[in-house]
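One protein chain omitted, others in place.
Entry: chain A
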């Protein structure tokens, strides 16, 4: 019997979105990865375990909140150097980070002295981490049908066959 697809209402999907363009995000990406690490990892864990976007809307909301706070903090403290950095990135065609080292250095030092954030070293963001959540592990995330029971274990003494296997020549 085909079941009804449950879709959350528009009210439940309402979240404060971040209205920011791609080069802004890329400019702040490294610091964002080290600062907003916890809600990000929780959301990804939820998504990968439950395999269902409808169950991870709360964590997604927390991710958005953290990102909004992050950008508010930058805007409050290091606005000019950040603006220069992302305009420089925006100017190049593919937003390559290596063309904007000077502005990056200026932005990094500004953030370090005002907010105490350090830029993560190369390879730090791609390390495998363990995440601790209060959400329980979902049982049967694939909604599979009940599986048949395994075969009963055979009691008693089992010996290898006399004269070897009978299917020796017919083993296809």
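Here is the rule we go by: a contact is a pair of C-beta atoms (placed from the backbone, for glycine too) under 8 Å apart; a residue touches a chain by one contact, two chains touch by 3 or more; residues count from 1.
One rule holds in what follows: contacts and distances are computed from a predicted model.
S.K.: Which of the following is the UniProt-recorded protein name of the chain this complex doesn't show: "GPI-anchor transamidase component GPAA1", "NADH dehydrogenase [ubiquinone] 1 alpha subcomplex subunit 13", "1-aminocyclopropane-1-carboxylate synthase" or "Large ribosomal subunit protein uL10m"?
M.R.: The missing chain's protein name, per its UniProt entry, is "NADH dehydrogenase [ubiquinone] 1 alpha subcomplex subunit 13".
S.K.: Could I get the residues of chain A that touch the absent chain, sorted low to high?
M.R.: 1-5, 7-10, 13, 15, 17-18, 25-26, 29-30, 32-33, 39-41, 43-44, 47, 51-54, 56-57, 60, 63-64, 67, 96-98, 120, 122-126, 141-143
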